[in-house]
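A single protein chain has been omitted; all remaining protein chains appear in their positions.
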Amino acid sequence: MAQRYSSFQQGTRMWLLQRITAGFLLVVLAFHFFLLHFVHHADEVSFLMSSGRMETMSYYSLMVLFLLTATFHGVNGVYNALVNQGLSGTKRTAVKWTLVAASVVLIVQGIRTANAWAGIPLY
Amino acid sequence: MSQSYNRGLIEDFSRWREFEAGMWAWIFHKFTGWVLIGYLFTHIAVLSTAIPASGAETAVLQAGNDVYTQTIVSLEGLLLVRILEVGLLAVAVFHMLNGTRLLLVDLGIGLDSQDKSFYASLILTGAITVASVPTFIAGAF
Amino acid sequence: MHEHDVVVVGAGGAGLRAAIAAQEAGADVAIVSKLHPVRSHTGAAEGGINAALRDADSWEDHAYDTMKGSDYLADAPAVEALCQESPEEVIQLEHWGMPFSREEDGRVSQRPFGGLSFPRTTYAGAETGHQMLHTMYEQVVKRGITVYDEWHVMDLVVTDEPDPADRTCHGVVAYDIQTGEVNGFRADGGVILATGGMGQVFDHTTNAVANTGDGVAMAYRAGVPMEDMEFIQFHPTTLPSTGVLISEGVRGEGGILYNGEGERFMFERGYANNDGELASRDVVSRAELTEVNEGRGIEDEYVHLDMRHLGEERILDRLENILHLAEDFEGADGLTEPMPVKPGQHYAMGGIETNEHGETVVDGLYAAGECACASVHGANRLGGNALPELIVFGKRAGYHAAGKEMSEAEIPTGKNGEWEPADYEFEISVGEVDSRGPAAADGGAVATDAEALLRTAVERARDRVETLLSRTGRNHAEIRSTVQETMTANVNVFREEDRLEETLSDLREAREAYQEVAVSDPSRTFNTDLIHTMETRNILDIAEALTMGALARREFRGAHWRKEHQERKDESWLKHTLVSWNGGEPELWYKPAILEGESKTYEPKVRSY
Partner (left out) sequence: MSTQLPKQTEEASESETESDVPSRGDERRAERRRRAANRREQRQAEEAERAAADEDTIELRVFRYDPDVEEKQEPRFDTFHVPFEKGMTVLDALMYARDTYDSSLTFRHSCRQAVCGSDAMFVNGGQKLACKTQIGELDEPIRVEPLPHAEVRKDLVVDMEHFYDQMEAVEPYFQTNEYPDGELEEQRQSRENREKVKMSTRCIWCGACMSSCNVAAGDNEYLGPAAINKAYRFAMDEREGEDVKQKRLEIIEQEHGVWRCQTQFSCTEVCPKDIPLTEHIQELKREAVKNNLKFW
């Protein structure tokens, strides 16, 4: 028992993370929808309004976290679905890294966008 | 388990008719999950127009003539987009509700009424979607 | 050709236990079974396993109950072995993890059962046999014992000496159901038959479709006598369409039997004025059939078992599984309607003659379980005594075959002890129709060295398969149902001389028809048509020997009721009936029952409870 260094096996960790992110997303996605469709209606959206929200540090970090968790949750979900359908071997490795690459692109692009609003010059 | 040939070809058995709640839930959850991640990519792509927009003059921004605002406004002006958005809402709401159901199942809560909670998710999704149509369509005409 | 020290035929409770024991004793053992082990009919047993586990109980009491229950036709050395070793074997099962029902203090539960003087029936819910079978199969997996599943054993490979006592068994020939391959299994240590019951001789039985008594018939044709075949236990409450057993629990809780006229016949017709529905199995079975035969049955077939008056609450609490059984297998709702029931064949007390170590008269051939007759059940089996028989005698046979040192057997086999020829002349000829056809084989072959013997046996089996597949002729299903119908009509709970004779002639006809049997499915893959055809041959042989015994035994003992002979005749009938194949000309003979036990003699008393 004690000699198990990695306390969490891959399967356990991913499974648990998928649930934890789901729990988090549940709250944030609800908030997101509420804010952007019910409080502010779709036809009122403009750069400045987004920008105004994004300049608040808490909102900014919440959105970045939202992006990270959603990306993980979604991509990991897709990966699981494929693996469950019997994806294995080299194909599986290929798919895995493609998904990782796509996630990185998504996250980078997302953060750049957020920065653009927040006025952080890193984009 | 593998199968030596496709037995489905011999006769269409409309097997899905026999699917039980849990199976439908699984299929819908998959479908909605994929739609959501697909949308996430699209969403970020659209929002990225904010990057060039941020270089625009304040006046331009105030007038809403920047790339970002223009993109959004023109998109939101399309009825199709509005309808798709309602669909997206439905998909998201179902995924959230059923996701909650799955989280409960993972915790071992309410396994006996897993079918009822699936039907509840469906009904609630429908209700929420219908109720939010006015909000979503607002200003589209 | 496959080679192992010990080959066990059958993977029910007896076969699995034998294999485990042989392996423990150091032998290289293989199991050959026509069903995957977990599909064996041991899984159907519900009630429990008798074992004297508690301080207030003793093996002696268990032995006494068993002898009494057997109507003094069991052999005391076997009964005592059963009762002495059952506790240890049950604890062994517990140590292997079998999920027994438990008492408050964590010990295994025991319950009372008919004919027992102490509640010593150890059980696991209403699925004792299932749990036992699976627990033992788990041990087989753990030990890595080789299992050839879905191999149908066709024949034993036995030398051809004139006297069965000089013969030696060298292995078996089997047919691979999956591929159609016929192959030999050589076993120099021994072959253990554990092929279970023979319920398919009757058309209404609690037994599985696979219970065709193959082992008994194979051993019979190889020269081993069949013992006490006329003793068949019938269960009074089985569902008419499938034979699924409705446990005695329903009557125990107060369920009532009604005939077609709505009479509570057990009382109103005076079958059992004191006990009514709770009279012993044979009494109730006979009462039900009398009602049906006299025209007071329902649809001329069954009677009603009604439990509605017990109330939904009580039924759901104590008899819930009965509701499911009636619903699933009969489409009847026990809460709103009475359940149809009729007597069904349940258990064969007789079988392959063995001693208390499972040895038969043929060297290197063993038998254990329901196919064997050691004999522990005599004329009537007590509920809960079959499962311990599987593990006790399965283990003994396994040890013996693997060469473990065992005590000297006290029960003689074959004509090695005291015996007398039968005093009965059959009007109908019995046995092989044409003793020269391939099916006539005596189990023997003209070679002496094992290798050659096996080779010829395999060749002969291949020929048989080829012949059956290539010719046209009758389908076995008609023949099988003829046998089953006549047996059920004439040799079940009621037996009268004329009708038994009639049955012998029906069987004769069926045998003649079988000469022309053919298999219409030409496939080599999973040819169940072929398997069933071979099984039908076994059913025929068994049915005949059974009927012969029933005709010869002119008394009423245990499960054997004769219209002309309404009492137990201890002076002349404290003896076992044996039928030897004799190369196709069955011979009936008797040997005395052994009533002297280790320290006491079991004096026959009137069997009343």
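Annotations
Note that the chains are named A, B and C in the order they appear, and that numbering of residues resets to 1 at the start of each chain.
FYI, contacts are C-beta pairs under 8 Å (C-beta built on N, C-alpha and C of every residue); 3 or more make two chains touch, one makes a residue touch a chain.
This structure is a prediction, so every number in the text was calculated from the model and none was measured.
The chain that is not displayed touches the following shown chains in the complete assembly: A, B, C. Check C:V244, C:L278 or C:L335 against the missing chain and you find that the one touching it is C:V244.
Touch with the chain omitted from the figure is made, among C:D463, C:E485 or C:E598, by C:D463. Only one of C:Y64, C:F329, C:W419 or C:F494 touches the chain withheld from this view, namely C:F329. Of the listed residues C:L316, C:A452 or C:A477, the one in contact with the hidden chain in the full complex is C:A477. Within the complete assembly, residues 1, 4, 7-12, 14-16, 83-86 of chain A touch the chain that is not shown.
Against the chain not displayed here, chain C makes contact via residues 35-36, 38-41, 43-44, 53, 87-88, 91, 94-97, 99-108, 124-125, 127, 129-131, 134-135, 138-139, 141-142, 178, 208-210, 239-245, 325, 327-332, 462-463, 466, 469-473, 475-477, 481, 519-529. Remark: the residues of chain B touching the chain excluded from display are 1-5, 7, 10-11, 13-15, 17-23, 25-26, 102, 105-108, 111, 114-115.
Convention: only the chains that are shown with their structure count from here on.
With centres defined as mean CA coordinates, chain C is found 67 Å away from chain A. A straight line joining the Cα centres of chain A and chain B is 16 Å long. Residue ranges on chain A touching chain B, taken from their complex, read 19, 22-23, 25-26, 29-30, 33, 37-38, 41-48, 50-51, 67, 70-71, 74-75, 77-78, 81, 102, 106, 109-110, 112-113, 116-117, 119, 123. Within the complex, the chain B residues that touch chain A are 30, 33-34, 36-37, 40-41, 44-45, 47-48, 50-51, 53-54, 56, 61-62, 64, 66, 68-69, 72-73, 76-77, 82, 85, 89, 92, 96, 99-100, 102-103, 106, 132, 135-136, 138-140.
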